[in-house]
Structures are given as C-alpha cells and as structure tokens.
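Pasting a structure below so you can have a look.
For this depiction, one protein chain was excluded, whereas all remaining protein chains were kept in their positions.
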Amino acid sequence: MSDIETFRSEARDWLEANCPAGARGPDSVLPDVVWGGRRQTFAHDDVKIWLERLIERGWTVPRWPTQYGGAGLTEEQDKVLREEMRAIGTRSPLFSFGMAMLAPVLMEYATEEQKLEHLPKIARGEIRWCQGYSEPGAGSDLAGLQCRAVREGDHYTINGQKIWTSDADVSDWIFALVRTDTEVPKHDGISFVLVDMETEGVSVSPIELISGASPFCETFFDNVRVPIGNRVGEENKGWTIAKRLLQYERSMLAESTGVGSGASTRRQSLLEVARESLATPEGQLPDAGLRDELVQYEMDRLCYGATYQRSTDAAKAGQGMGPESSMFKLYLSEMNQRGSDLRQRLVGHVSLVWDGEDVPAEEREMTRGWLYGKAGTILGGTSEIQMNIIAKRVLGLPD
Amino acid sequence: MSDIETFRSEARDWLEANCPAGARGPDSVLPDVVWGGRRQTFAHDDVKIWLERLIERGWTVPRWPTQYGGAGLTEEQDKVLREEMRAIGTRSPLFSFGMAMLAPVLMEYATEEQKLEHLPKIARGEIRWCQGYSEPGAGSDLAGLQCRAVREGDHYTINGQKIWTSDADVSDWIFALVRTDTEVPKHDGISFVLVDMETEGVSVSPIELISGASPFCETFFDNVRVPIGNRVGEENKGWTIAKRLLQYERSMLAESTGVGSGASTRRQSLLEVARESLATPEGQLPDAGLRDELVQYEMDRLCYGATYQRSTDAAKAGQGMGPESSMFKLYLSEMNQRGSDLRQRLVGHVSLVWDGEDVPAEEREMTRGWLYGKAGTILGGTSEIQMNIIAKRVLGLPD
Amino acid sequence: MALVLTEEQELLRDSARGFVADQWNIDRLRKLRSMSSGRGHDEDLWKQMAELGWTGIPFAEEYGGLGLGYAELGVVLEELGRGLVVAPFLSSIVLAGSAVALGGNDAQRKSLLPGVCDGTRLLALAYQESPRHDPYAIATAARLDGDDYLLSGRKVLVLDGESADLLVVAARTGGSTGDRDGLTLFLVASDVPGLTLKRNVLLDSRCAVNIELDNVRVESNSVLGAPGTGADVLDEVFARAAVALSAEMLGGIQESFDRTVEYLKERDQFGVKIGTFQGLKHRAARWFCEVELTRSIVMDALRAIDEQREQQAMLASACKARASDTYRLCGKEGIQMHGGMGVTDEADIGFFMKRARVSELLLGDSTYHRNRFAELGGY
Partner (left out) sequence: MALVLTEEQELLRDSARGFVADQWNIDRLRKLRSMSSGRGHDEDLWKQMAELGWTGIPFAEEYGGLGLGYAELGVVLEELGRGLVVAPFLSSIVLAGSAVALGGNDAQRKSLLPGVCDGTRLLALAYQESPRHDPYAIATAARLDGDDYLLSGRKVLVLDGESADLLVVAARTGGSTGDRDGLTLFLVASDVPGLTLKRNVLLDSRCAVNIELDNVRVESNSVLGAPGTGADVLDEVFARAAVALSAEMLGGIQESFDRTVEYLKERDQFGVKIGTFQGLKHRAARWFCEVELTRSIVMDALRAIDEQREQQAMLASACKARASDTYRLCGKEGIQMHGGMGVTDEADIGFFMKRARVSELLLGDSTYHRNRFAELGGY
C-alpha cells in the first residue's frame, strides 16, 4: 500500500471513530459556519465535540505546520482528507477570516514570535478576527486612509475610524491598516497592526443597511494604546502586506460564492421559481421576455462556471490567472445581482413586502437578500476598481 | 385681411403660377437634394426652372436679407411660405452645407465685403462648399489640428491635410481651420479661412469606407496661397467660429435625421420587413427575442420622437435646450444603428451578401447602408465626445 | 398640446414642489415602515393635499372635481414622486377613482366621487391575484344568490387597502381565469362580514393589503355600471394609471439622478472629485439621456389621455416600460455611484431604489408592457 493509501485508510478509520453522528450525513446539525472566538456558542454538543477533536488532531487547518496548530499535511494528503470527509458528509466546523485572510500573511510576514502567539489561537478557533481596512472618507481609495498611529515609546496611540468592519461587534481582535507617516506619498506611510478589541478606547457600532441589520460595523479608535510588537512587518511598509491580504480575500470571496454546491442549488431553484410562479401546466413560461432573461442568465452561469473551471485547471497546470481574479469579482457580483433581481421579478408581488403578516418569512429573507446583494458590486472593491485593475494589470493600458 | 394673410394669399398665387409641374405634387421629380455648385447638373428641366425662379425671388433662403440673396421674410412669413409650399407638395430644391453651416457664421463673424462676396453665391447655388475640419492625426481632438498657415505678406501659405471632407471632390470652395500660431495653447492659434479649391496645390482623394465608395475625401494642401482677406474673423480667433459652426452642424444633422417623414416611412418598413420575412400567416412574429427587440426599438423611437418634439416646443417657447443637442446626436446615431442592425437580422441571409447575382440591388444597398451607418457614432463628433460634452456642459461635472 | 408646461402648470408645479419641501421629508419613510398597524399614510398631509384641490384634478366639476387633465395630474404626481411622498393618490384618485368615473352609473358617480374629490372618502382597487400584473387572471367568483352576489376569492397587493372605506373588487360573473370576458366590478365596503384584510408594508414603506373574500354578500346595486363590463373599464383604468404612475416615477427618477450628480461633484476619492472620472461621466451622460427620454414620453402620454388620442394605450405601455427601466437604472447607478454609503440605510438614495422596484412591478413591468405593446400593435 502506498503512503497515500495508508493515509487514506487511517484518516477514514479516525473519522469513522471520531466524527459524532450530529456532525455527519443527512442528520448533520453543523451550522453553515462556526466562526470561533470568545463569544462562540454551540447549538448542539456534537458540533462542539467535533470541533474539539479536529483541533486536537490539527485538522481544522490540516496543511499548517504542527507548531501553529495544524497537522502539516501535504497537498495530496489534504485532498484525500477532504474526500474522506465528504464521503461521510462532514466538513471542518471552523472557518474564519483569521484562517482565510490573516493567517496566510502572518505566515509570510510575521515574526516567529507573532506566529506562535496568534496562529494556534486561530487554528483552535479561540480568537475571532475582523478586518480594519476601509474608512468613511477613503472608500475605494483604500490607501488614502487617515486612521493615525503615533509612536510613543513602546506603543502606538491610534486615533481614527474604520468602516465596513464585518462582525466587529462579535470579534476579539482586529487587523488594521494605520497611518504611521503623513509626510510621504500615501502608500509609503501605512503600517499593519494587530489590535485586541478589549483595549480601552476601541468601540464598535453596527451599520444598518438598505436590507436592515447587517454584519457590518463602524469601529472607532480613541487614543488606543497598542504595543509596537503588535505591528506586522516594518513600519510604513504595511501596504505590501495589505495588498497581499486583499488577494487572499478575493480568492476567498470567489470560492465562497463560486460554482459550488450552493450555487447549483440556487440554479435549480431559479428555474423552479419561474415554473412555480408563472408556468403553464405544460411547464412553458408564457412571458417571453422573462423566459429570455432566464435563459440568458442560465447561459451566463454556464460560461462563468466554465471560466472558473478553466482558471482552476490552469492553476493546476501552473498557469495562474493572476490579476484576472478581478474579472471573477466583477462578473460574479453582477451576475448574482441579476439572478437575484430576476428571481424577485419572477415571484412578483410577494417580493415587494418589507414586513407583513401575509408573507412567509423565507420570502422576506429573499427580499432582504436581494437588497443586501446590492452591496456585492461595492464592498470588497467596487466594480469600478476591478475594471481599473483589469485595464492596468491585465491589459496594460497606460495611466 | 391681416398682413400675414395677404402674404399667404400672394405666396399661394405666386407658387401656383411659378412652380412647374415636375416640381410639385405626386408627379414631382425633385431629387432628394440639389447641392448646387459649378458641377451641378439637372436631370429634368423643371428642377432647373424651379430653382431659377426661387433664386430670383430670394426664396431659396427666404429669411436672409435681400442684399445677400434672400427675401428678408419674418419668421412668421417663412412659416406661412413653407406651409403653402407643402400644400402643393413642393419644397426649395436647394440645400447645401454653405446654407446650413457656413452662412450663419458668415452672417455673424464675416466682414460686409466677405458677406457680399460669398452669401449671394450660396443663395443662388453657384458655389458648393465643403468643410475642412478634421485631420488624420487629430480625430476627436479637433483643436489639435496641425494644418499650418504661414503668413507671408498679403497671403497665407497653407500646408497640411484634412480628412472626412464630405464631397470635397465635387465642391468648389472649402472653409477650413488652420494653425496660424504654434507657440500658444492649441485653441488660441487657430484661424478660419476660405479657400477656392481651384487654387494650385489643393488636391483631393476619395476615401473608401467599409461600405465601399463614400462621399468622404482626404484633402491635401501643398503650398497653397490664400489671400489674407479670405480669413474670417481675427487671426488666431478661429476656434470661436469653429465651435459655433459645429452647433449649426449638429442642428442640421438632428433635423435631417429627425422624426420627419423619412423616418416614419422607415418605421413602417421595419415592421413590414419583420412581417414579410418571418411572420406567421396571422401576422405574429414567432421569434420571441426578435419581437422583443423590435418592440423595444419602436418604443425607443416613440421616446426619441417625443423628445425631439419637446425640444422643438421648448425652443418655440423660448426655452432652448442648448448643449442637449449632444444628446440627440448620441442617442439618434445609436438608435439608427440598432434599427438598421435589427433590420438586417430580420431579413437574414440576403443581408449577408456583399455582391452577387441572386440578390436584388436594393438589398445590397441596404447592406451598404447598414455598414455606412457604423460611421454615425464616429463622424461629426464621436459618441464619446458627445458624452464628454453632456457631462461637462449639461451636468456640470468637473474636469 | 405642446410638450412644455403652460404657465398655469408651472405655477402648479412650483406650488407642489414647495408643499413637498415644507411638509415632507424622506425620514418619514423610516418611521412608516416600522408601523405594523394603522393607516399607511399621514391623514393630515392628505387633508392638506385635498384642500389644495389636487385630489379633484382629474374629475369633472359636476362631481366636485377641478375638471383638469392628466397633464396637470402628472405635474403634481411628479412632485410627490420626487419627494417619495406616501399618500393614497394612485390608489384612491387614479385607480379606484377612475374606475368609478369611467365605469359607474350616474348615481354611483354622484354618490361616490364628491368624497373622493375632497379626500374624505378613500377607495382602493382590488384586482390582482397572480404573482405579476395580469389583468384578466382573475378567479374570484361572484355568484348570484337571489338578488345578491356572493364573492369569494383572494386578492393581493391592494395598494392602500388598509385605509380604504370602499373597495372596487374585480370578480368573475362569467368565463374563467385568463378570459377577458365575464369580469364585473363590485363596490364592497371594507368592513363587511367575510372580508379579511392582511396588512403588508412594502419595500418603499407604502402599505398594501391582501384580501380574502369568503362568501361576501353584496347587493346587486353594488355592481359598478353593468355586469360583464369589467375588462372594458379596467383596460382604460390601467392605461391611465400606468401613465399617472409613470409621472410619479419620473419625479423620483429626476431626483435620484440630480442627487447622484451632486454627489459626483462633492465626493473626493484619490484626491479628486469622483465626477472627474470619465468612466462615471460617460455613465452619467447616458443616464441623463434616459431621464430626458422618460420625461418626454411621460409628457406625451399624459397629453395623449387628455386628447383622447387613438394611440393612447400603446403610448401608455411605451411610457410605463420606459419609466420602469429608467427608474431601475436610477436605483442601480444611484447606489453604485454612492459607493459604500449607497447601501446604508442612513443614505436616502436607497429609498429611491426601493420605490423604483415597487413602482416597476405595479401595473406591469417593462417585460409586461413590451408584450402588451406588441399585442396592441398586432405583432
């Protein structure tokens, strides 16, 4: 038996023995995401048990080195592990911005001390992280940020405001971009710092969106003292780290909204929605214009899916698509908006209800979701920024 | 009887007595346009007679002062005259760029001597004018023109090249923008000059377009000597005149392609085309997508027509639309392209023929026309320039 | 009629604009949407509008109206739409009011319209049953029982139905769902036994009710006009209402455009105003064209009603289709150009997008009207 087959067999046995009933198969009670952090609660014991057992084995982050809380698996082993987990209908119960966005840049830019301090807590889901990038005045001009960190002996004093800090109200620490030099070109005076949100002077206020309550917050820093040692990388060199982290963020967004199982479930339902809502007894859609739009949307999804597949295949073949990731963000966010909008028009009048006694809660949620989707072309880099990136980085058009 | 009623009665009598049979009613043989000029020929005597009689009465340009070849009519009289001409199914047989574009700026900026020299010849159709504005290197950046006029004593020596000079190969004179100062900002070194195309050193070469032969030419100036007295306005102040002339050009384009009888004939035929080509025996269009496009086009035409009407009504009420004329150019040229394109797709395979033995000549002409229409969003100010103008002049967006 | 405002219409516009500026603000929408019961509009505001005579604009003087036309009605509606005012104008005056004016017999008109004109009586039209606007897709049955009718069925999206005293209910006295024939309009008091209202707050903070009719007994004299004439009346009502609604939408279209252009001039990014970016400039220029085209077709369609032009119904469809598409564009571009601010509840621009969506689906979206236009045109 080859090494990898041995690994597969051992993994299978361990999963069989350790994955509790509530975390697998059709009876799985795993929530969509367990984000971890100090305020994490568990609706079911099996979820907690499953998380604890995975943490113990380093399998919440299987490819991380063991000293950081991982299991040091190879890419091949990781793939096998995922296959075996899928086979019994389970997955890792832990996902977080810390894992997907912060950890990769810590691995690359942090000191060994910082890594040992923060990575294991991420791997174990002890600390939940949020992102302090955007500011109200800066918008798409991320590097135009004003949040100021003044060095005073062994600490920085931070004053300023961040916006769109997702889940800041339920997070424990924040990684933030701050201005440490105001005399130089804007990209050259930025540092990347880690801030415990329990520090005095940090306060958080949730943002209400057009769709109602939201995970987004404003985060205020009022004379917040942060040790110099919480800075990652050199002072004033934070922009490099910031950009790298954005790449991880875009990858995460592309994967999480990609053509995975979720999207195909939704696909199913859009055509079904049309049939249920409007079709003749023979299943034909009588409204030619809507039928045409639905077809166009379905075709676009096929094209997008093939493009996503091509990019994955190209990456496997060592031909990365690079800044083309902006294309995915641009196209997908708009396609999702179109799909969501079309769905609303297909279901008609119930989609117009903000609140009321005669409309099912899930319909109201769909409407909120449609509204929330309007943010898809703005947050995480507006469509305009994505087009700028494509024009400059992919097409090489002059500034 | 009021003055205006007297005028109407006299005009009617004169028209009745003087408009020859071939120039009126259903038997009219008037060509679409008689452009005038030294090379004008007449396919029918009645056309020539009608032109001569109108010239004599000053009615080719009824509102112009009599000393310039007009009849000095008031706006009201002019309107009545047009009504009476429509009543017997005739119109002025003369139309030219000289009348529509050059004459209004001569009236405003030329010396009395220049007016007396040129306007009567325009009114009588003796001289045909063409426009020397665009240059190959300048494109939309009209003011970036390079055609150079160097002052030497009592004349300028002109060297350079113009492009898109419509009908230059059949015109007698050209009004041209030339650079008389290269040391100042580009808008400040331009002069507006009138050049007899029989002058030594002027040569013309027709341009072949994607649709085949075209009215457009390149016009070359090789040491062309032009008297200083042929300059209109002050030296280096030509840009003001140039811009004013462009406004007259846009008005002319909007009117000539507006929602007049021509357009509504065409409207008729687009729906008929669809029916002939594709409809079921009941007159329904089976192809839902094409039907939808056709409807959208028809609706857009209604909207455009109402907008044109509104602008006319506003002008009558003294509320000119000003730079909104860019909207007409932008929207109309694109709408026409869409209509023409849709027609081609409706008629299908015959629209694909460039040349051949089995396709009627008028179909080939339609195809050439569709191709020629591609120039509609480029020549006379690209759509991009129109959008710039709207953004700046109408919306007041900053530079 | 020329496609410009007359002096009188300009005065009316200025008066309406001033009223809206003084008496209304968008913040009220934030309050209205959280009210789970009661009237969905401000009664005091409605009273003032009635006192200004606006509620009587399209009705003949003999019924207490001003005997003006849709050109004038459109002027007022545009200003109300510009401010996103919530008032039962479309529901009581245009939809149900027109149904009575066009379909009622003289006694019914005399008894009902004066109250509509002076704003003291609120009507609502209950017709829709299918997910999307589809005037003949009516299954609600009106069954003769002696001299009375018994009505049974379910209506959705009855705009301002929660505050209406009297409902105009479309039901079948013949034919089956989808048929044009066999429709009859009934006048039904909103508090009769067997009738249940369920209140919904819409996206744009307006109210609409769903209605259950369970053997609701009405007398035969509550038939509006004559039995079987429902579709004739509804066709005309919808053609007019689509144009009136478009006029209201035009106000929101213009205002959301104007606000966004202002924002482009004010907002700094990368050290310059975002209005300097050509990408946004060109989109703003195209958007401007759409706004202007919408204004033109709305003005033309309003006048076509007053002139009783033959093309009226086709123009109405062209008008509502264009207004729907343009307002939708306003929602999309308005929010996008406002960036992150645009998706917060704090910014007003989102309310225009929400009003755009409700208005779009009311009385048929552009897909519906392109189809209807084609049918009317015979292709």
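Order of writing sets the labels: A, B and C. Residues in every chain begin at 1.
Here is the rule we go by: a residue touches a chain if its C-beta (ideal position, glycine included) is under 8 Å from a C-beta of that chain, and two chains touch if they have at least 3 such contacts.
For clarity, every value in this text was computed on a predicted model and none was experimentally measured.
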### Message
Could you tell me which displayed chains border the chain that was left out of the figure?
### Response
A, B, C
### Task
Touching the absent chain in the whole complex: find that residue among B:D154, B:E200 or B:D355.
B:D355
### Message
Just to verify: which one of C:R240, C:K281, C:H338 or C:K354 makes contact with the chain not shown?
### Response
C:K281
### Task
Just name the one of B:D32, B:E208 or B:E362 that touches the chain not displayed here.
B:E208
## Note on the structure
Considering the complete complex, of B:S171, B:Q296, B:N336 or B:T367, the missing chain is touched by B:T367
### Query
Which positions on subunit A touch the chain that was left off?
271, 274-275, 279, 283-285, 291-292, 294-296, 298-300, 302-304, 306-307, 309-310, 313-314, 316-317, 319, 324, 327, 330-331, 384, 386-388, 390-391, 394-399
### Query
In the full complex, which residues of subunit C touch the absent chain?
277-279, 281-282
### Task
Go through subunit B and note every residue touching the omitted chain.
134, 137-141, 144, 163-164, 207-210, 212, 277-278, 287-290, 293, 344-359, 367, 371, 374-375, 377-379, 382-384, 387
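Keep in mind that, in the parts below, only the chains that are shown with their structure count from here on.
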### Query
Among the chains, which has its CA centre at the largest distance from subunit A's?
B
### Task
For subunit B and subunit C, let me know how many angstrom lie between their CA-based centres, rounded off.
44
### Query
Distance-wise, how many Å sit between the C-alpha centres of subunit A and subunit C, to the nearest whole number?
41
### Message
Using mean CA coordinates as chain centres, what's the gap between subunit A and subunit B in Å?
### Response
58
### Task
Could you check subunit B for residues that touch two or more other chains and list them?
291-292
### Task
Identify all positions of subunit C at which a residue touches two or more other chains, and write them in rising order.
370-371
